[in-house]
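One structure below.
The complex appears here minus one protein chain, its other protein chains still in place.
Every chain is named by a letter (A and B) in the order it is written, and numbering of its residues begins at 1.
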Amino acid sequence: MSAATILSLPDQSTARIPKMNFITKENGLLSWLLTSDHKRIATLYLISITFFFFIGGALAGLIRLELLTPQSDLMAADTYNKVFSMHGLIMVFFFLVPSVPATIGNFLVPMMVGAKDLALPKINLLSWYLYVIAGIMMIYTMAVGGVDTGWTFTTPLSTHYLNTHVVSAALSVFVAGFSSILTGLNFIVTIHKMRCPGMTWFRLPLFLWSNYAAAILMVLGTPVLAITLTLVALERVFHIGVFDPAFGGDPLLFQHLFWFYSHPAVYIMILPGFGVISEVVSTFSRKRVFGYTAVAFSSVAIAVFAFFVWAHHMFIMGISNYAALVFSLLTMMVAVPSAIKIFNWSFTLYKGSVTFETPMLYSIGFMGLFTIGGMTGVFLGSTGTDIHLTETYFVVAHFHFVMVGGMLMAFLSGIHFWWPKWTGRMYPEKISQLAALITFIGFNLTFFPQFILGTLGMPRRYAAYPPEFQVLNVFSTAGATVLGVGYLLPILYLTWSLKYGAIAGDNPWQATGLEWQTQSPPLTENFAEIPIMDHEAYDYEWLEKQNRARQQQEEVV
Amino acid sequence: MSDSTTVANNALAEEHHEHPSYQRHHFETVDQQFDATNFAMWLFLLTEIMFFGGLFVAYMIMRNWYYPAFVEGSHQLSIFWGTANTAVLIISSFTMAMSVWSAEVRRKGLLLLFLCLTFLFGLVFLGIKGIEWHEKWEKFHVPGLRYSEQAFLNPASDPEVYKEYHDQPLSPDMAQKTQEYFFLYFAMTGMHALHMLIGVSILVFMIIRAKHGAYTSGHVTFVENFGLYWHFVDIIWIYLFALLYLISRH
Partner (left out) sequence: MSEQHQQHEQEHHIVSPFTYVIILLALLTGTALTVLASYFDLGEWHIAHGVTIFWNPVAALAIASTKMILVVLFFMHVKYSRRLTKLTVASGFFMFLVLISMTLTDYMSRAWGRW
């Protein structure tokens, strides 16, 4: 499997990292903290979300450790409630939502459209600062005792019954939401207004289409979450509001407003991941993505459907049966564009010259795990099975298959794929392939047993469980350990590669995107001169012609 | 089209080839810069629509559930101050539109005049809002802090409102729900006033910059985009006025 590779590195004895690039342009901490360069902001984001990922990951470790035994012996039940709530809040709002857009997206969107920067560079920096402020607020919340509402802030639990730090947690999410709005807004404006000559909508790499769709969701959905959490905070402070039945409010109103954002938020998390997969699958099969237009429009379709399905989170909460019927039907329809994507990626592989470098391994893992995650979503979207399965470990397994098996795999795939562009150096191939394999095995070991636990009826969000569930829980905890190793490895070898990795050259993967036509790491203004897009996306014949022309030129010289 | 003057970016034409000082380095042309920031402002307003949208939904649901409480709660608002405030805000919107026009035709004196007027009307609006809120405080109609259901359990105890509307007493259960009305009243007008406050603060900044001629040398983007924000805040008030003050009078 590892013999064939498309990797083409420059001659290591003569190759150098270009002296002038966005990393070396200026020095000093301030030059980073006050930068308006999208690549530097992306780097800042990458460091900060990795930090939060490891906090969230440590909390996940605690959860799995507690669930090793049926009794709640490692921590008391209310501590456990706080741990899983903080795990959810940090992972959703501080890792998954900004993961691909704010790091890889921030790095790539301007380069892929052939621009010097995002349309609003200062707003981009502001977005990072808002993220940091929100992060500090969340850490403060955790330091003073945490919050135990779950990441959903369910009322009236959050407004009436609990005595934990709901207000600071809600405000933190509020601020993080604005950071995400600003990123989304920036992407939309950039993709509309900053495209280089020749870059038409249907020449955009699919990464941009899916980030564009996610950005629409960020801009339209997040404000509703903001106002909802404001109302929750007000209700808590003034003891009057529209969500608590004790004052005549309606808890379901909270659910409607909350899931109006938080269901689309699931697509905010996964859509940018789809974009990464499109790029990687095409590059490592040396073929144009099958049905480019269909894949592009399926992203937009998912963004549109996203706003019509939220009530499937509320089937057992006492909403109207008739409304449930409508929402159930609409939910099923989301499966169509998702399936279009999976099928088209599979067809891209068909008869391609497929090679299995690390990004491709992660992507293939993604396709399998996301399919399982997506299909189990259909079970949960049908009202009948949902009543049995919701609030059990089946739901936990379902969204971890989508979020961890899907999004995290896509994130790692993208990080490996664009690492040479970002740093100018290659990551070590063998060990990273091993890490991808470990992640895949660890993931399945952790979360597959949870499907079974769920169908057997183990409820989520409890510190203790009946002893007959222990065997599967031990599997799950063991898997989490393996998964932890899978996540620690990349941190180690990617850091190592910053100094010792092989020099990558401009286009180690022989990929076609505009970002590969410039030096690695790129200049601050990305391109020496504004590029002109004169070919379709994923046109490998064009690339070959380019290479041949360059070779001839060199021979003449 | 007869009602508008059509001017090709004439003033910019002569300085087109050499980049004007206000063009940021990552844009190719001034037009692109104007387009991009203008579009970004519209997207921001889109988020604002959804932000207030959540409040409007809550208001709609609650009003349908507790109709009598919302009707009698709304009778406590002063139609006089509400109308006055609507007029003030509409006029300020007009002066803001005129500020944009003054910047476009590069008349610094007029720009300063209209910006100051907009600022003034913004303050008047906030002042009137303050008077209304103060009245609620006096009458124990601030839920969560200072609330009494007296005026709804026994409407005759509030003769000023009673002589105009002749409200029936509400049941204790329903009278309690007037708190929902006032909660939403304060949440909506408060959120709106917060936007006004931000707008007024930016206006101060703009007046100082306009004095130095920042907006009258062809670079109208900031004034134009702020104008969009100001008009949006005006639109929100137009709906708040209808929903909170007017629709429950009969």
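Note that contacts are C-beta pairs under 8 Å (C-beta built on N, C-alpha and C of every residue); 3 or more make two chains touch, one makes a residue touch a chain.
Being a predicted model, the structure only gives us computed values, none of them experimental.
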Among A:Leu162, A:Ile319 or A:Ile441, which residue is in touch with the absent chain?
-> A:Ile319
Contact with the hidden chain (one of B:Ser93, B:Thr189 or B:Thr216) = B:Ser93
Listed residues A:Ile23, A:Ala42, A:Leu96 or A:Met199, member touching the removed chain | A:Met199
For the chain that's not shown, point to the residue among B:Leu45, B:Leu123, B:Leu153 or B:Met191 touching it.
-> B:Leu45
Missing-chain contacts on chain A, rising order, are 192-193, 195-200, 220, 224, 252-253, 256, 260, 307-308, 310-311, 318-323, 326-327
Chain B residues touching the omitted chain (full complex) = 3-9, 28-29, 31-32, 35, 38-39, 42-43, 45-46, 49-50, 53-54, 56-57, 60-61, 64, 79, 83, 86-87, 90-91, 93-94, 96-98, 101, 104-105, 227-228, 231-232, 234-235, 238-239, 241-243, 245-247, 249-250
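Just so it is clear, only the chains that are shown with their structure count from here on.
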What whole-Å value do you get for the distance between chain A and chain B if each is reduced to the mean of its CA atoms?
-> 37
Provide the residue numbers of chain A that touch chain B in the complex, in ascending order.
-> 115-117, 119-121, 123, 181, 185-186, 188-190, 192-194, 219-224, 226-228, 230-231, 234, 237-242, 247-250, 253, 256-257, 525, 530
What part of chain B is in contact with chain A in the complex they form?
-> 24-26, 28, 32, 35-37, 39-40, 43-44, 46-55, 57-58, 61-62, 65-66, 143-145, 176-177, 179-180, 183-184, 187, 191
